[in-house]
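Structure incoming, see below.
Only a single protein chain was left out; the remaining protein chains are all shown in position.
Let's look at chain A:
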Amino acid sequence: MNTEKQHGGGVIFFSFIVALMLTAMPLPEWAINWRPAWVAMVLIYWCMALPHRVGIGVGWLLGIFLDVLQGTLLGQNAIGLAILAFLTLKSHQRVRMYPLVQQALVICLFVVVYQLLSLWVRGIMGIPPRSWTYWMPAFTSMVLWPWLFIILRDLRRRYHVS
């Protein structure tokens, strides 16, 4: 492997930090359930752009951090994000070629899978969410995906992350 081409890890790290912060950022009561799955989206982007650098392990680690940050069961987000990373790695060559709108639809599907896993864990624990707004993050993630994609792509090109 050509290790000399691996640089810009700081940018990846920074984007994950920002995603975690956006997840913890306080929002008004009505907007809380509409918060996009920032961490999942950023993870999907990096898995798609740099599948040799960001993968299942990173997804799992990120999930553990998210669990501690949000106070969920340790592993609840970790398993979701790891499987999300796996799905993205499996399909990254195809999804990369899609136009942005179609990509957004696929992202919506991925986030639904991620939330479904989380829902199962919560169901087993006996604390299922009380309303359908649980699924809103999938929708908002889909809507915001093109912007996030463009921002992260420009960041990646600007700092030659590879």
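Quick notes on this one:
We take it that a residue touches a chain if its C-beta (ideal position, glycine included) is under 8 Å from a C-beta of that chain, and two chains touch if they have at least 3 such contacts; residues count from 1.
Just so we're on the same page, contacts and distances are computed from a predicted model.
The chain that is not shown carries the UniProt protein name "Cell shape-determining protein MreC", picked from "NADH-quinone oxidoreductase subunit N", "Multicomponent Na+:H+ antiporter subunit B", "Heme chaperone HemW" or "Cell shape-determining protein MreC".
Contact with the undisplayed chain is limited, among A:I12, A:V42, A:V58 or A:I79, to A:I79. Counting over the whole complex, chain A has residues 17, 20-21, 23-27, 29, 32-33, 35, 64-65, 68-76, 79, 121, 125-127, 129-130, 134 touching the chain that is not drawn.
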